[in-house]
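Moving on, here comes chain A:
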Amino acid sequence: MKLSRKVKTIFFIILGLIVIADYFAPRGYPIFPWDTIPAFWGAFAFVGCLLLIGISKFLGYKLKVMKKEDFYD
Partner candidate 1 sequence: MTEWAHPGVIMLVGTILIPFLKGGVKKSYMLLIPLVALAATYYSTPGTTVWVYDYMGLKLVFGRIDALSIGFSYAFCIMTFIGGVYSLHLDDDRQHIAGLLYAGSSLGAVFAGDLLTLFLFWEIMAFSSAYLIFAGKFKNSTKAGTRYLLVHIAGGLFLLAGILMYYAESHSLAFNGFTPDGPGGATAFYLILIGFLLNAAVPPLSAWLSDAYPEGSITGSVFLATFTTKTAIYVLIRGFSGAEILIVLGIIMTLYGILYTIIENDCRRLLSYHIISQVGYMVAAVGIGTEFAINGSAAHAFTNIFFKGLLFMGAGAVIYVTGTRKLTELGGIYKKMPKTVVLFMVGAFAISGFPLFSGFVSKAMIIGAAHYEHMAWTTMLLSLTAVGTFLSVGLKLAYHLFFRPNEHNELAMHKAKEPPTNMLVAMAMAAVICILFGVYPKALFSMLPFPTDYNPYTMDHVTASLLMLGFTALAFYIVLGKLNPHKTLSIDTDWFYRKTGGMFIYFINSPLLKIGDLIAGVVFTAVPNGLIYFMRNPLGAFKIGADTFSLAISGSDRRVKLRSRIKREKAIYPGDNIKHWPIGSTVVWVAVFLLACLLIYFV
Partner candidate 2 sequence: MSFGPTTFISAAGSTPVLVIVIPLLAAMLAPIVSRIHRSVGWYLATTATFIAFLLSLSLLYTVIDGGTVSYRMGSWAPPMGIEYVVSYFNGFVLAVIAFISFIITLYGKKSVEQEIPEQKIPFFYSAYLLFIAGIMGIVITGDIFNLYVFVEITALSGYALIAMGKDRKALMASYNYLILGTIGATFLVLGIGYLYIATGTLNMNDLMQRLPEIYDSTTVITAFAFIMVGLCLKLALFPLHIWLPNVYTYSPSIVSALMAATSTKVMAFVLLRIMFTVFTPEFVLEVVPVTKILIVMSCVAIIMGSLIALGQTNIKRMLAYSSIGQIGYITLGAAIATETAMTGSLIHILNHALMKGMLFMVVGAVVYKTGIVNIKDMEGLGKRMPWTMAAFTIGAMSMIGFPFTVGFISKWYLATGAIGAGMWYLVPVLLVSSIMTAFYFWRVVESVYFKGRSARIDTLKSPHHSDEAPFGMVVTTLFLAGLCIYFGLWASGPVEVAKNAAAFLLGS
Partner candidate 3 sequence: MSEHIVIKRVSNFIIPFIQLFSLYVIAHGDISPGGGFQGGVIFGASIILYVIAFGMKDGRTRISEILTDFMNSIGVLLFAGIGLACVIMGGAYLEYTKLAGSAGEGHGSHAEHALHLAGHLGIYGIEIGIGIVVASVMITIFFETANTQDDD
């Protein structure tokens, strides 16, 4: 997908704004240690997303979950 430079810029600005907002957001019920880390969920999502894709590709190709379409025929 080719996104124009403008769109990319806007996207990153929004991301930055959210991070800043999160830094200032009051924490409701901080229970776990990471609840208070600013932008923790951003990092979590980024890493988690890559992790999920990695695992599913591993499942699909290495564990042979993905088969040809006529597998059952």
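Criterion applied: all candidates are chains of the complex that A comes from, given by their letters.
Going forward, a contact is a pair of C-beta atoms (placed from the backbone, for glycine too) under 8 Å apart; a residue touches a chain by one contact, two chains touch by 3 or more; residues count from 1.
Here the structure is a predicted model, which is why all the values come from computation and not from measurement.
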item	value
Of 1, 2 or 3, the one touching chain A somewhere in this complex	1
Candidate 1-facing residues of chain A, complex	1, 3, 11, 14-15, 18-19, 21-22, 25-29, 31-32, 39-46, 48-53, 55-57, 59-60, 64-69, 71-72
